[in-house]
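All protein chains but one are shown at their positions in the complex.
Then we have chain A:
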Amino acid sequence: MWLLKFSWKNMWRNRNRTAISMAAIFFAVILAVLTSSLQEGVFDNLVKNVVSFYSGYIQVHKQGYWNERILDNTFESTTLLENKILQQANVKAVAPRVESFALASSNEFTKGCMVVGISPESENSITNLSSKLVAGNYLNDNDLGVLVGQGLAKRLRINIQDTIVLIGQGFHGAMAAGKYMVAGILKFGSPDLNNQVLFLALPTAQTLYSAEGMLTSYVLSLENPSLLRETAQHIQATIGSNYEAMTWEEMMPEVIQHINTDKGSMLIIQGILYLLICFGILGTLLMMMVERKYEMGMMVAIGMKKKTLMQLLMFESIMTVFSGCILGIIFSIPIVYYLYVYPIQFTGEFAKAYADFGFEPIFPTSIEASIFIKQGLIILVLSLLLALYPIVKVARLNPVKAMKK
């Protein structure tokens, strides 16, 4: 107990030095938490944007569909299966789809396109499709019209109320052909979607492809996206091996690759930040050792074991570092929360590029508790490792040399 009391007194022997050390740790924690939470927030937002564009967080297909995306790999739509999926914890909404390809023709032009049969209401609850409508009306459940991507409409030189003809191959090699009126034009951020997608009401699409009652996928949105893998595993276990429950990560590995590359770059930046912090803390430790060299020599001379002196210095370091870390975490919470509620907004060309891509032009933060804990712990561990420096010096301390003036 006396050693703790002694450490506490030592900690405040040079208030400025202690304040500098604590401030270095305090700002280090705030900066580390902020960069990490911004990084996580931006990635979460990116995933939210990508997922809500089209894929959803999880999709259920017939086993093998994702490797060979043809209509022959469809499955029968049943209320039982849909309910099984919907009843899973964390599943927010389910939307059925039939997806295939067709040749789209207007009066003068023809272009290959992706045809998606959707349940308009369910689809809207997941991808917010109606918000992408720039002209015309959204579909209803038994609509005979089509929604066309803006790029595709431009290519075919069609507008609302115009007619579009679709020709393709249906279920089990059947001929698929139909003539539809353009009900609306959609604008997507993704050029791929914008230039080639076309939506039909589900029954209309099933009729086109002679696949009545058949689906290529169920698209799912989740209450808590962080439980993505666990949810997919539960669904897979419930629906059995005739189906595949795939996460967006499995369906779009390129997005994960992009995030990982970005995280790698961020790690280098964080590494530099940690390095600067380490130099700051080490500077104060060096000052402290020089200032107290005589005293440490004297304490060993009068009979303080080096082990006790090391404990004394360790307690001092722990108290300083811990105070800095705790204060840093406490102060970073409102800052991160503020930026979560009022995210940093891009402006100018950058914002336009984001908006064109259909992404929100914002830098949101993530308020995951693990970020605060992880960054606090990293700084704590780094600081404590640095605190080993005085301990090593004490281990090598020669009282006679230390007390030489």
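Note that contacts are C-beta pairs under 8 Å (C-beta built on N, C-alpha and C of every residue); 3 or more make two chains touch, one makes a residue touch a chain; residues count from 1.
The working rule: contacts and distances are computed from a predicted model.
Taken from the listed names "Transglutaminase-like superfamily protein", "Succinate dehydrogenase hydrophobic membrane anchor subunit", "Phosphoserine phosphatase" or "ABC transporter ATP-binding protein", the protein name that UniProt assigns to the chain not shown is "ABC transporter ATP-binding protein". When the missing chain is restored to the complex, the residue among A:27, A:66, A:101 or A:294 that touches it is A:294. Which of A:264, A:303 or A:334 touches the hidden chain is settled by the complete complex: it is A:303.
As for the chain not pictured, it touches chain A at residues 2, 6, 9-10, 12-13, 294-295, 298-308, 399-400, 403.
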